[in-house]
Each structure stands twice: as C-alpha cells, then as structure tokens.
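Please read the structure below before turning to the comments.
What you see is the complex with one protein chain gone and the rest in place.
Right after this comes chain A.
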Amino acid sequence: MVLFRTTPLRWLLLLVAVVFSFYLLLLLTNVYHSQRQLRAAAEARLLAESQQTATLIGDLLADQESFVIDLAKIHEIGTFLVNNALGMSMRYGLSTNLAAIEERFRSKLTQKRLLGADIYERILYVDEAQATLVDTDPDAALDPQIRSSDQEPHLMIDEAHGKIIASAPVRYRDKPGGFVITVSSLDLLSRYLTSSRVDLGFRQFLVAGSGQSLTDASRTLLDATQTRHLAALPPRRLIHVSELPSLATAPLAKDYDLVLRMPVAHSDLSVITVLPASLLYGHITSRGFLFFASSVPLILLFAALWLGRMRQRAQRLEADVLESNRNRAELQDRNDALTAEIFRRKTLEHQLRESEERYRTYIEHAPEGIFVSDNLGRLVDVNPSACVMVGYTRAELLTMAVTDLSPPDMVRTHADALEQVLANGRHELEIGLRRKDGTDIVGSLRAITLPDDLVMGFCVDITERKRAEEQIHSLAYFDPLTGLPNRRLLHDRLRQLMAGSDRNREYGAVMMLDLDRFKDLNDTQGHDIGDRLLAEVALRLVASVRREDTVARLGGDEYVIIAGELGTEESAAALQAEHIAEKVHRALDQPYALAEGRPAHHSSVSIGVALFCGRDLGVELLLKQADVALYQAKNAGRNTIRFFNPEMQAAIDARATLETALRRAIEHEELRLYFQPQVDQDGRVIGAEALLRWLPPGSAPVSPARFIPLAEETGLIIPIGIWVLEHACEQLRAWQANPQTGDLVLSINVSARQFHQPDFVDLVRDTIAASRVDARGLKLELTESLVLDRVDQVIGRMQTLKALGLGFSLDDFGTGYSSLSYLKRLPLDQVKIDQSFVRDLAHDQNDAAIVKAVLAMSQSLGLDAVAEGVETEDQRAFLVKHGCQQFQGFLFGKPVPIEDFPAPERLQPAPGVVLEFPEFGRNKHA
C-alpha cells in the first residue's frame, strides 16, 4: 500500500499497464482472425465429407433404380412374355422360361456386391395381378410392401422392415408385362457411414424424412421424437446442439456439440453427423481465453488497489469479529443446552405416544370385548369386539350402563360384580349378557380397576363352549333319540333311589319294558318309522308315570322305569307298581300314527317288574331280575306284565347251568351224530338223516328238545353246526369210499342262525373241499321259517351252494305258513312231510288231505317228497298210494350210531321188511 501512495510511480505503472494492454489487444485481434479462418476451413471440410457420404448413398440408391430397370429388360423376360403371348401353358412351356429368368436373376444377385457383401437380398418378377412368377428367395416371407402397381420405376424405403425396395415395370409390345422388384437391406447404407466402422470421435447416422432412425447407432443416442427433430434440421448447416432444446436431454448432448444434416439425393433420407467441437476445431485457443489473457494486467492493477482498501477494512472488522466470536460462543453453549433439553422432551413425548398407540391398537384389535365404565357402572369406552359381542354400536353403548346389558334376572349380579371389582381391584366371573337382538350369551369376565375410579372388563363370549358342554353332558347321560336318561344316568338315579329307600325303608320298583315285535316294524317299515315309534313310546311313558319317577331307554326297544316311595309294605308296593305297569301298558297299547297316509300302528309291550327295598341287591342284579321277569312275560306270549319271583331265578340258574354243561360238552366231545335211514318205495336205503345227540358220560342223555333251543339262544348252535357239518362230511366220505354205499345221501339240519352267518357258504365250501367228498351226497334240511326270513338272501345262498352240488330239503313242510310262491322260487330238491301229519293219517281226514295235497303239489313242482315219522305199514301204504316215494321213520329204522347203521349188504331188503335198529328216541334235532 505504501507503493501506491507514491503518485509518480503510480502513474508510471498505470502507463505501463495501458501499453501492455494495447499490445495484448493487437495480439488478440490477430489470433481471432486466424481462429476464424481455421474454423471455417474445418467446417467446410466436414460439409464436404458429409456431402460425399450423402452422394455415395444417393448414388447407391440411383444404381438400384437403374439396376431394376435393366432387369426389367432382360431377354429372358421378353422370351417368357413372347411365349406367354403364344398361349403356352405355364406347366409345359412357360415354366422353362421362368426357370431361365430365375437363373438370370440369381446370376445378377451374385454380380452386384458392395464392400464385399451382396447388395441385393432378393429379386422378384410378378405379373400384373401381383402373382409371384419368379422369386430368388421363395422360402422367405414375403413383405407386404413388396408389391408394385406403379407403371414408372420407383424406389421405396421400407423403414419398418429395414428394406430398400426398387421396382420397375416390364413392357412387352407397349403392354404391361408385370414388374421386376429388387429387395436389399437398409443396412447397406450404413456401410457408407463413418461411425459404423471406425470410432473416429464423431458419429454419422441415417434418418428418414419421417424421422425414423435407420441405423442402430442413433437409437441408443436419440429417442424417436429427437430423431424427428434431427430430420427437420436445416440442411447443410452446422448447428450447435445447445441451440436445440429438444436434444438437450439426449445422450448425444453429453459427448457431442455439433450436428449437421445432409440430405441424400433420390430419397428423403438424410445423413446426420454429430461430433464434438474439439474434434472439428482441434485445440484452438478459445476466444474467451484470449480476452481473458489480455485483460489480466489490468485486472491485476485494479485488484492491487482494491486489496489495499480491503485490508484496512479487514483490520477493523477483525476486532469486531473477535468480540462477536466471544458472544457467539456463549450463545452457542446456551443454545446447545436448550436443544438437548428439547430433544430429550421430544423423545419422551414420542415414546409416550407410541406406547399409547400400542395400547390403543391392542384394545381396538383385541379379540375379547373390552368394556370401560366409571364407578357408577356407566360405560365410558368399549372396543369393536365388545360392540360385536353385544350387538350395539359404540355410540349406543356409551349411553348405557353395565346393568343395561344384563338379562332382567341378573341385574343384581352385574351390580354386585361392579362392587366387587371396585372393592378388590379385580374380579372374575361368568356372567350372562343380553344382546341387542334379545339373545342371551354367556361371557367370561375379568375386570380390573383403573385410575380415576374406572373399571375395565375383559369379556370373552363362551356361549358356544357352554352349549357344547351341555351337549356333551346330554350325550353322556341322555338318549339322543328320545331324550330319556340313558343307562348311565339310570344307574345313577337307581343308586340314589336305592340309597333313599335304604334310609326310609320304602319299597321301590324297577320295570323293564320291551316292545313286542319291534324288529318286524323296523324290518318292514324302515328305521325311520321305528325311530318314530321309539320316540312316541318315550313320550307316552313319561306322561304315564309320576314326575319323580325316572324313565330311561337302555337301547333298542328296551325301556326302564324306576319308581320310588311305594310304601313300606311289600304287598302295597307291589300293588302300586302293578298299577303303574298297567297304566303304562294301556298307554302303549293305543294305536300310533307314525306316518301320514299309512294306517295306525298297533304295538304291545311286555313288562317285567322287580321290587326292591334298600340296597341289599346291587343295581346290576336288580336290573337282571327285572330282565328275568320281562323274559317270562315274553315267554308268556308277550303283551303282558310279570313280577319277578325266586322261581324265575331258579329257572334262570338252571338254564345257566345247562349252558355251562353244553359248553363243556362241546369241548369234551360229548355230542354224537345218529343216523336215521331214508328208504325208497322198495325199502332200499337211499340215505340217512344225521341227528344230533348229547350223551354226558355217567348221566342220562340230554334231550335235544332241551339243549337245541338253548344252543340257538346262546349262539352255541354255530360251533355245534360246524361240528355236525364236519362229522357228516367225514361219514359221507366213508360211504363214498365204498361202492355199495357210494350213492347214499346224507341230510343234515341247518339252523336259521347258522344259515344266516355271513361266512356260512364259505364254511360249507371249505369243509366239503377239506373232506374231499362229492357234494351231491350232502343235503341240507332247512325249515320254512328259515327260508321265509330274508328270502332273497336265502335264495342267493342256496343257489351258490347248489352250484357246488349240494341238495336242499324243506323240513317240517306244512307246519308253518307254507308259501307256494316262495316254494316255487326256492331251488329245492325235496320237501319233507312233517311227522305230525303222518302220525294221524289214519284217523284225521284233514291230515290225510294235507298229505295228499303236499304230495300232489311236490309232484307238480318236480320235487321229491319224503314222509317223516312213518311207523306203520298202513301209513306207508297210504303214502305209496298217493305218490310218496321216500320214507323215514321207525318202520324203516330208528336213529342209531353209525356203527349200528345197516351194513352195506343189508341196504336192500325185500319190500315190506322193516329194518331193525336199536331204538334211541323219536326226537330228531341237529
């Protein structure tokens, strides 16, 4: 600054600066002119090069046009047209010319090349109707553009398919003769573009007049709109990209500064050249730099003056700044403390808001209903689940009290619950709620107190769970069909009643009921009707007894009534029980309307009654006594009432003893088969019936009439039947092994229970197979009742067995409800006339008539008839006279063990001779 205070020196320096600046100005002017000349030369060179490229492309297009015109004049086409005019057929003459044209075309294709590649892809000759006559590339798809109807040669750029299509009309004797069309790829034109081959720092590409880009290079630099702008640029003028706002966003704007459009002759194409200015102008010093360089001395001069002044100001400011800094540091510390406090509070506030939001979200989405009330029970808040639970809207609930949600009889409970919560801080209970629609629900409520004397209750709807529990209870203790107590509840009640009876020494009664022939109803009318009867019976039973009595259903058609407090006298109690039983009996004896449009159903009931006093007898025994009495009532012909007495028990015991003995007899093989011969009219033994006998060792034989029904009842008939079948087959095998007895037929009786066993057919088949006997020697005797029960199933099984060779005989024919229609359907071989008819043949006209009718019927049906129980010659004579051919009875032989059965040589006695066998008994059972 001292320097500038010296005025002469200052002016001297100023003068030097002015002179130096002038010198620089001259220098700048000179350089500027040189630079202009260089730039003009570079631009002219670029224009010339671009023009050359456009000219080459234009020449190529012009060549294509002239080439196609030449093709249209080749003599092969002329020859074709001449021959065509002569009327030659395409098949036998013209195709030769077309082949020549095609060959010529192919030759031309190979001749025309550009920069090492074929110029033309395809040449076609089409007729006036545009039908293709010659095509050098017939397998390629035909571009729809490749058609011409223009009578002048023309060139077309197919931008969409990237093709150059040239066409020329063919003239023959001044008449149109079709068109020749050449097709070449637009990519050919790219070969002239510099940028497509060498990266020289600038790009050239081709655009159509429509703005379509025809070279791949430009597509990466420009979009379609920008390309259209390029196509519309003034031709032959170098333009700065920065002058074109539409290209400002194009990728090329980053690398290139200048753009030039050069039109291509013979087409609407343009060659676009883009390049950076540095490439065009080289490293010429810019004008700005020159100006800047020349002004530097002056700038330095003024800068020095300005700096001097600035320094003075700076010193003053420096002092102010120091003071200011001190104040600012203090302010900064306070500001930091305040900021920290604000941040801490904001954090706390945020956490609080988040926490509240979490709880609010939980309450809003909690599955349980949440009720908030004040200490007077007025609801102040509820969540959506609570609204759904009780069916009110939130607005409605907020006008209500908790007691408004209780059923009328539970208002007090609700109020008490509220008090409990307020007193204890929490309370849990199951509570009834009445919904808006009037339905009641059960809720599990857990309530707690909140600050400000508020109470919050969490309530879960457990109505369905309670209902399910009740249903489970009902299923466990009640019969679902009738709603009556089931066996479990019956036992429970009976135990309670017996306990009370024990305390009061009062009599009670257990009545066991069973509907007569209920199974028939079920089988004939269906289970729906059967169920309706069971339900109706339950209603009538409940209506017939006292309220304190219990009616239970054990299952099936079995019901039990237990009645207590019948007095302390046994006789009075029995009388009272009888009254109840008769009342029940009368009620159930009334007709039942079970189905619309059907006649009323009549049902009767058998009732067994057992009295009790105290609990000396167990529940099971008491029920068994009632069951025994019921059994007696059934045996007494049903539809009646029986009281249990000790004799009944004795009979039950005896039966049980017999059953035990029978089981032992089966195990110890105390059963045996006896054989009663069957003979023909000539007295020849033709077979035998196997009869079962029980011979306990050391005691008298047991009558089949005793043990067969017992076996039927207990199911022992099944193993016994198997035993009989196996032993019969064994005997049959022995007979079939001997020629003299090989034709004998052995009959065995089959019980209904056995026949209806699911595996009966398999059992018979397996047994026969195991015994290796001819099944034709075995005959099964079935009773009428057996075949009439489930007749279709029976027929099916009989046919299966008959296919194995077995025969069938209908036993005791005539004693039942003989149905001729079934008789016709059954695959029977034989009917057996029951011995009861044969026995009184001589004295009872009815029996004689029946026997005659049976014989006549069997003859007409083609069945054999065998008469059972023939004991006299008169009976035999009568039977023979009326056509009976087979006989069985004492007249011919009694049932005997096999060792006493007639020897083979005795099987054919003289007519009328009675075979003598040891007598055993007349019963035949197997």
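List of remarks:
What we mean here is this: a residue touches a chain if its C-beta (ideal position, glycine included) is under 8 Å from a C-beta of that chain, and two chains touch if they have at least 3 such contacts; residues count from 1.
Here is the rule we use: contacts and distances are computed from a predicted model.
From the set "Transporter substrate-binding domain-containing protein", "Putative OB-fold protein", "Manganese/zinc/iron transport system permease protein" or "protein-glutamate methylesterase", the protein name that UniProt assigns to the chain left out of the figure is "Transporter substrate-binding domain-containing protein".
When the missing chain is restored to the complex, the residue among A:His75, A:Lys436 or A:Arg684 that touches it is A:His75. The hidden chain makes contact, of the residues A:Asp70, A:Glu103 or A:Glu356, with A:Glu103. Contact between chain A and the absent chain runs through residues 75-76, 78-79, 82-83, 86-93, 95-100, 102-103.
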